[in-house]
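Starting off with a structure, shown below.
Omission of a single protein chain aside, the complex is shown with its protein chains in their original locations.
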Amino acid sequence: AGAEAGAEAESGDDEAETPSGRVFAPPNVRRLARELGVDIASVDGSGPSGRITEGDVRTAAEADESDTAETADDAPEPRSVSVGDGESSVSKRTTDGETATTVESAAR
Amino acid sequence: MSTLERDPLEQVQVLDEDGNVVGEEPDLSEEKLVEMYRQMRLARHFDKRAVSLQRQGRMGTYPPLSGQEGAQIGSAHALDDEDWLFPSYREHGAAVVRGLPLKQTLLYWMGHEDGNKVAEDVNVFPVAVPIATQILHATGAAWASRLKGDEKAFLTYFGDGATSEGDFHEGLNFAGVFDAPAVFFCNNNQWAISVPRERQTASETLAQKAVAYGFEGVQVDGMDPLAVYKVTREAVEKAKNPDEGELRPTLIEAVQYRFGAHTTADDPTVYRDDDEVERWKQKDPIPRLESYLRDREILDDERVEEIQASVEAEVADAIEAAESVPRPEPEEMFEHTFAELPPHLREQYEEFAALRERHGDSAFLED
Amino acid sequence: MSTLERDPLEQVQVLDEDGNVVGEEPDLSEEKLVEMYRQMRLARHFDKRAVSLQRQGRMGTYPPLSGQEGAQIGSAHALDDEDWLFPSYREHGAAVVRGLPLKQTLLYWMGHEDGNKVAEDVNVFPVAVPIATQILHATGAAWASRLKGDEKAFLTYFGDGATSEGDFHEGLNFAGVFDAPAVFFCNNNQWAISVPRERQTASETLAQKAVAYGFEGVQVDGMDPLAVYKVTREAVEKAKNPDEGELRPTLIEAVQYRFGAHTTADDPTVYRDDDEVERWKQKDPIPRLESYLRDREILDDERVEEIQASVEAEVADAIEAAESVPRPEPEEMFEHTFAELPPHLREQYEEFAALRERHGDSAFLED
Amino acid sequence: MADAQQTQNLTLVQSVRDGLYTEMHNDDEVIVLGEDVGKNGGVFRATEGLYDEFGEDRVIDTPLAESGIVGCSVGMAAYGLKPVPEIQFSGFMYPAFDQIVSHVGRLRTRSRGRFTCPMVIRAPYGGGIRAPEHHSESKEAFYAHEPGLKVVIPSTPYDTKGLLISAIRDPDPVIFLEPKLIYRAFRGDVPEDDYEVPIGEAAVRREGEDVTVVTWGAMTRPTMEAAENLAEEGVECEVIDLRTISPIDKETIVESFEKTGRAAVVHEAPKKGGIGGEITAMLQEEALLYQEAPVKRITGFDVPFPLYALEDYYLPSPTRVEEGIRETVEF
Partner (left out) sequence: MADAQQTQNLTLVQSVRDGLYTEMHNDDEVIVLGEDVGKNGGVFRATEGLYDEFGEDRVIDTPLAESGIVGCSVGMAAYGLKPVPEIQFSGFMYPAFDQIVSHVGRLRTRSRGRFTCPMVIRAPYGGGIRAPEHHSESKEAFYAHEPGLKVVIPSTPYDTKGLLISAIRDPDPVIFLEPKLIYRAFRGDVPEDDYEVPIGEAAVRREGEDVTVVTWGAMTRPTMEAAENLAEEGVECEVIDLRTISPIDKETIVESFEKTGRAAVVHEAPKKGGIGGEITAMLQEEALLYQEAPVKRITGFDVPFPLYALEDYYLPSPTRVEEGIRETVEF
């Protein structure tokens, strides 16, 4: 995904209407992807303008589950965040900076 | 000794309370005198109507001027065409003298910026509400005119309360240092809303504050239009053409009284006695000038009635004209912030316009 | 006629430039006179050392006072113990008289807020850098003291330049209206950085500006410590105990000169002539008082040397004391914004502390 | 809250007066000063009767000079009084801006606590009452950016008295801006006794799961109206009345945002550089991962406040608020 994003930027495409290459998702969906261990860059968006929705991520997660072994290597590790409905306690800042770096640069 | 060199504690007077001549009369033609008289009546009538418009909900808060016509009309007449006026917010009478249509004054107090859109040939600056701030603008413009080699005078009005503000001090001080052709005209109407003149400063007169700036200060009976004219005229002439070694600026304290409320939002009975008001009404500038003109047979009953009728018609026309101006288009809000509309304002404007398009004015005007 | 009632154009003097008595001497004991002399020398020596500390990079920008010792020491001595001082930024000498250790003055100019942490029993307000702002603080405190029924005087220092600011005007005007026991002491040292006194205002004196506020103004030879003492003492006494019908405040214009630069960042040769400096050096307050004291055999060579030695030791000690104060802990930045640390500042503090912990001071001090 | 016997039904401006009255009774050091606050009782009657009650040494008409009023208050506060200067309209605080910024908010720090500056600068703020030019300012952001100042804006009669009393008792200076649009718009129960509403704590005016709407002062009304309208469509707003603009009660707004994932801020001040930006930044600093839609700022436009013929177009109206919230919700 990182390579793609870079290439896209270099190609000078500045129209963001329909994002191609860049992940196009609200932060909470990104969070869900992290929580479910989904590589959000590989998810197709079905929302407005191709936006990735929670549903897209969940669908991808279900697909992943059926194929865990194959994707394990490039999927980001889930953070130490509890999945919940928003009321649950969530450590907003990861305490595991090291892991996060690795994960993020991998994702990039 | 010029009037301006008099001891600032002595008040200049031409007419006494009954209109008798007690000082040297200024050189004014009959025509001019009648014009002044007419404009004073115009201002008085305008004031009455404006207050009533406010009461009827046809205008917002309005600051009445009754009692102060002599100071306004007398001083404004002392200016030459090319001179400039920097008003505060109460000088509707002076503005008329200088060529600002009453309609504009009405529009302004009806909440319409066009009231401040002074015509190119009218040398009047926009109304200044933040007290004393306009004094600096007048000084700056006066100073600029000298830098440009023009020969003009710049008169600014402010109240007794305004003399307490830092900007009063800085404005007069700059004028002294840069010898700006400015006339600082203080309408000391004894009250700053509810605060009496004695609470404003411990100095005996406001005129003597000029001592701090190295130029002349003079106190004049502000309800004597001829005395006001005379003193102001001398100040204007000195501003443009001072004697050797003389500084151009002058501080004029015109001692007067506001008969009515500070604004239509104010209730003066809370803070001052009717007695006091009555006492000052004895000095009313209009009957004073009228009696002077009648004595000289320049006015008679007929003429006075004629004038009153024409004044009433003029005010009625102005009101009609102002009220028939459509409410400004809301888009105008965005237009004059900058010479050109920057992107962020264009966006805001578009969002605004779209909402208005969708919902109509009710999207904004509801409560 | 009290000194304060004199025509403000006349300058009060006790000693002429050679220390000869030309006016009525104030009632001061020999001890007091020697103390004043010593403090003037202390201030002078301190000044020299402070400038040199700055040159050596041991202190930041510093505003020297040489030439102004007479005005500072003379006026500060006129205060009683319970009185208050509201300084500007140049009155290191006056502060010493009032009990502020030199060490604190040094700390302040070394960039250490503790310099402004005045001891509870020292009636000196923090240094005021924004010009003229402290005048209002002095007026307010003076006014508050009267509301509380105290009987104290409040003296504030400011420069010739400060008289142009709005806050000067508002401060003196409030003092007049509320009859505050304030002494407005203007150190007219002829220059506001590079701007000469004549460019500051068109009035002939600064003292006459008091006319605008209804109380007395007086001009004094500010390089004559005895005249300064005398005038200030009268003003202090009047502030606390005015005659019937007399207003408490006084404006004192102490005419003087700063021998050196405005601050160590300033180069006065750009804007003024050496001649002028030399002329004013003839009025140096220190030799003037010294010669007066020698004439009276209160001082002799030996005593003078002794004094000079003790003064040098005192300054050296103060410098050592100031320099041995550790650099303030960065945490202190957060401590005094509010009485209690609010959550957002606690967070910022913690983030800061964590960073410092991780990286040490080099995380901040690099460059 | 006190029981019925001990409460009065007051407008917001009456509650200001009641707060002043109460605290002046409690504490002799409290004095009120400003233009027309004495005999006249204030141009909005916020100090009505205080002059008669406490005398001219404690309710003081000053000359017309805002820097003078605030600068003298600094000296008074340092000398041990607790001045409550009134600035007649918040648009006339600017002449005192230097004293406010350079001294009021710094005296404690500058002197390492030796001198303090307990004072409350009161001023009516905001538009919507067909007032003359310069009378409709709403620039709380100016004061919120100065580190040493607290900024409080009440929106109910109850809060007004409690917050004002807290502000007067606060050992540090407070800028107390009063929404003059709702000075007399409605009444509310106000205990006769003294009580404090703590500075720094927001109030949840309406609970809801769908979107967090942060507002304060006069804008709480159109916001609540919009929230009710939206509720009819099934959109539940959690309306938070900030009450203290500085420092902001981050905990309350973040907690709500973590629940709703969506937010709007409603203020009448111009957008650019307004508090809406600060709140947005806070929310996403603390709770980005909950965020489902951009935080919508519904604000005055970035133009000088117009004369009153257009002011209703300038101020966020219920429909504008509603539309703005909807935009967030439907994102």
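Every chain is named by a letter (A, B, C and D) in the order it is written, and numbering of its residues begins at 1.
Everything below uses one rule, namely that contacts are C-beta pairs under 8 Å (C-beta built on N, C-alpha and C of every residue); 3 or more make two chains touch, one makes a residue touch a chain.
None of the values given here were measured: they were computed from a predicted structure.
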item: Per the touch definition above, residue among D:162, D:217 or D:270 touching the missing chain; value: D:270
item: Hidden-chain contact residue, picked from the options B:170, B:224, B:266 or B:284; value: B:170
item: Residue in contact with the excluded chain [from D:101, D:164 or D:202]; value: D:101
item: Missing-partner contacts on chain A, residue numbers; value: 5-6, 9, 14, 16, 19, 22-27, 30, 51, 93-94, 97, 100-101, 104-105, 108
item: Those residues of chain C which, in the complete complex, touch the missing chain; value: 60-61, 89, 108-113, 115, 127, 129-131, 161-162, 164-167, 192-195, 199-201, 263, 265-266, 270-271, 327-328, 330, 332-334, 337, 344-345, 348-349, 352, 355, 358-359, 362-367
item: Chain D, residues in touch with the chain not shown (by the definition above); value: 67, 91, 94-95, 97-98, 101-102, 105-106, 109-110, 133-134, 139, 141-142, 144-148, 246-247, 269-270, 272-282, 284-286, 288, 291, 293-297, 301-304, 306
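Keep in mind that, in the parts below, only the chains that are shown with their structure count from here on.
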item: Comparison of B-D and A-D by number of C-beta pairs in contact, larger one; value: B-D
item: Mean-CA-position distance for chain C and chain B (Å); value: 44
item: Intercentroid distance (Cα basis), chain D paired with chain A, Å; value: 42
item: Sites on chain A at which at least two other chains make contact; value: none
item: Overlap residues in chain D, where contacts from two or more other chains coincide; value: 62-63, 65, 67-68, 95
